[in-house]
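Shown here: the complex without one of its protein chains, the others still in place.
Chains here go by letter, A, B and C, matching the order in which they are written, and residues are numbered from 1 within each.
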Amino acid sequence: MSPEERAFQERIDRGEKIEPKEWMPEGYRKTLIRQIGQHAHSEIVGQLPEGNWITRAPTLERKAILLAKVQDEAGHGLYLYCAAETLGVSRDELLEKLHSGNMKYSSIFNYPTLTWADIGAIGWLVDGAAIMNQVPLQRTSYGPYSRAMIRICKEESFHQRQGYDIMMKMAKGTPEQKEMAQDALNRFWYPSLMMFGPSDKDSVHSAQSMAWKIKINTNDELRQKFVDQTVPQAEYLGLTIPDENLAWNEEKGGYDFSEPDWSEFYEVLKGNGPCNKERLGARVKAWEDGAWFREGLMAHAEKQSAAKLAAE
Amino acid sequence: MSPEERAFQERIDRGEKIEPKEWMPEGYRKTLIRQIGQHAHSEIVGQLPEGNWITRAPTLERKAILLAKVQDEAGHGLYLYCAAETLGVSRDELLEKLHSGNMKYSSIFNYPTLTWADIGAIGWLVDGAAIMNQVPLQRTSYGPYSRAMIRICKEESFHQRQGYDIMMKMAKGTPEQKEMAQDALNRFWYPSLMMFGPSDKDSVHSAQSMAWKIKINTNDELRQKFVDQTVPQAEYLGLTIPDENLAWNEEKGGYDFSEPDWSEFYEVLKGNGPCNKERLGARVKAWEDGAWFREGLMAHAEKQSAAKLAAE
Amino acid sequence: MEAAADQVDRTAYATWLMRMGDNTLILGHRLSEWCGHSPVLEEDIAMANTALDLIGQTQLWLGLAGEVEGAGRTADNLAYLRDASKFRNVLMVERPNGDFGQTLMRQFLFDAWHHAMLTELLTSTEERVREIAAKALKEVSYHLERSADLVIRLGDGSEESHARMQAALDDQWAYTGELSTPDEIDTATAAAGIAPDLAKVGTVWRQTVEEVLRAATLSVPDSTFAHQGGKSGRHTEHLGYILADMQFLQRAYPGAVW
Partner (left out) sequence: MEAAADQVDRTAYATWLMRMGDNTLILGHRLSEWCGHSPVLEEDIAMANTALDLIGQTQLWLGLAGEVEGAGRTADNLAYLRDASKFRNVLMVERPNGDFGQTLMRQFLFDAWHHAMLTELLTSTEERVREIAAKALKEVSYHLERSADLVIRLGDGSEESHARMQAALDDQWAYTGELSTPDEIDTATAAAGIAPDLAKVGTVWRQTVEEVLRAATLSVPDSTFAHQGGKSGRHTEHLGYILADMQFLQRAYPGAVW
């Protein structure tokens, strides 16, 4: 470790925040860009599965709540791209990498939303898992990222409650609604567990990221916490977690549970999820179809500044 | 009149059929091309308003019947383009004129189909009016046209019965269905009357077309016949023709009725009907999107004939 | 006779309220289709935000429409259980989105009318109407500011953006006339002081539109032809498809609570 690097690590160890213009190791910067960028991409791709039910939301109030939520997610994307920009990468560069397949977004959004209950399940499970990941990141070492996380977490927990409320209505509703709720849980349970990433023993870069406080907890810690939080919620709903091995383990003070099918995880990462092509395709199409719009605004801005210059 | 023209007219007067390779006046040929071409265009544009309800047909049987009907219409288009081709104009040339707005199709198809009852009303009224126009044309002087009309009329009267059957089910159904049936009649009545064209006194070219037996009856004759046929059918359905002036006229042995609003007719002709842009737009888009398909087939055919030549 | 007249007014009043609420409902629906598909993230946010405002206004207008109608229908009943011919929105708002420029142009043309309308409604004789208008006007002032600004920037932008915005304007134009053409419902509600003179709203609309289009270097179309029908329930073929999606759950699971 160079003296600079040592000093940097000591600042982190003391709990200081690193700010944009300050010195940082190249690896720290790159890792952060990747992590924040993927998180930002996840927010914007995440609009799509939920957007799929806005036009079919069952009441005006549910429609309004869902619109507000999707709007929040786009807003989170904005905060995060801004945070990434402080590291010297533009939003357009990040988007280019998303569109060309060189950056990922959370695989959970490659699963389809098939019934209204899925909107509940996404709020409850997916946002629940996201919060579990994000709450510790409020204490991350990079200042802009930490501050973005604080804003985001506040809204996410609100979303999670709304999702749970949908599940509650469905689970306590007609037999068909209850069936939809159970089916949504069945389909989203394991993909939600996958959101924490592979087991720590299979996870690369983890140690360095934790030293840098870019990552605060291990994947397995967070997954365990998520299961422990979620099981009683499912019980309260009267729904069954689709895991025969689920059992309270008194000794560890948490639930034993089955690992997700990691081969599915890697298939989805490879592009073979149910909706990979559609999700990325929709984003690329939006970007390409919108080129004229962005260029038009740019042309206007140039005219304006030219006119201003001429007037000076 | 030249001797040739006189001989031609005498053949027509004797009831002989004119066949493709025989001499005919240029005006005869041109008028026929326009009339047959417009009729062909009407068949293919006519797929669109009915196609609008295929995916939403209320039962499997109704869906099948509607599919069969739309298929027939496309088939009629095919016969008619073939008949026109015998006059030395290609289907592509005719389509080019349709797409560029230089040839028309029946204005009735610029009205939207808003409920399932409209599918009934189109069969009953629009096909009814079409048949009224077409039955005499079975005796038209041009052989290929006459034969196409004979085939077409057979199928059209079948369509009309099916349309009337839909109306019957709706008119004798729930209050909402009856309301839809009445509403469909209200919206399609006057546009159907317009299908016969402006009053004879305002109609150009009529006299020459009648001498050539390209047109057999006057517009007003056919319109009267249509009203006389349709009013009792509406009564049987328990529906009200939207015309306060409708009354049996003992003296003329037919109904008195209100003229349609001819200003609307001319507006629609000018392009201001409810669906003009969409109908023509859909056809142009289909044609343009399909260019690669047609070119691909052509390229294959060329390869095949080149291979055949090489083998000889 | 007194009661009958009252009855007529009540029907006209409820119908008028449905027009307001159906406009916001259907336009909100169309805007929400852009969710995640717009040209730039800020527009995703703005589309969702505008749709959200419009759905919120729908709840108020249709809620009041149900009350005034007095048949026990809620805003949700009206939104989810009427078929197309009972909807009273103008045709403009149900037309497909087209490209983003068409969506923006429609939004501007509607916002300009909506703003003028709501401003007039601040002095409605009906307190409930005044209240809703006041709340909605705050939101719609922002919508108009935003859509006018974008129309100007894109109209006076690149050659392509100019051409697209002019094409969008030409395409929408024949659907603007319906907004300010009064019929018997408009006349009756105006006579009762509930709603303004639509012609007056139309004049303000025209002023705003001309001013913005001038700044956008776009030409106001010559044509005065106006499609009509939506306000009396004669819609385009598009509304049926919107409703099939929108109403699916309520239709397929009658009586369920969501």
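By definition in this document, a contact is a pair of C-beta atoms (placed from the backbone, for glycine too) under 8 Å apart; a residue touches a chain by one contact, two chains touch by 3 or more.
All values derive from a computational prediction rather than experimental measurement.
Among the displayed chains, contact with the absent chain in the complete complex occurs for A, B, C. When the omitted chain is restored, the residue from B:T174, B:N245 or B:S263 that touches it is B:T174.
Note that of B:M1, B:L60 or B:L309, the residue touching the chain absent from this view is B:L60. Within the entire complex, the positions of chain A that touch the omitted partner chain are 52, 56, 112-115, 176, 179-180, 183, 187, 267, 272, 274-275, 278.
Along chain C, the points of touch with the absent chain fall at residues 83, 240-241, 243-245, 247-248, 251-252, 254.
Contact between chain B and the unshown chain involves residues 44-45, 47-48, 51, 54-64, 67-68, 70-71, 74-75, 77-78, 81, 91, 116, 166, 169-170, 173-174, 176-177, 282-283, 285-287, 289-301, 303.
Here is the rule we go by: only the chains that are shown with their structure count from here on.
When chain centres are taken as C-alpha averages, the shortest distance to the whole-protein C-alpha average belongs to C. In whole angstrom, the spacing between the mean C-alpha positions of chain A and chain B is 57. For chain A, residues touching at least two other chains: there are none. Residue positions of chain C touching 2 or more other chains: none.
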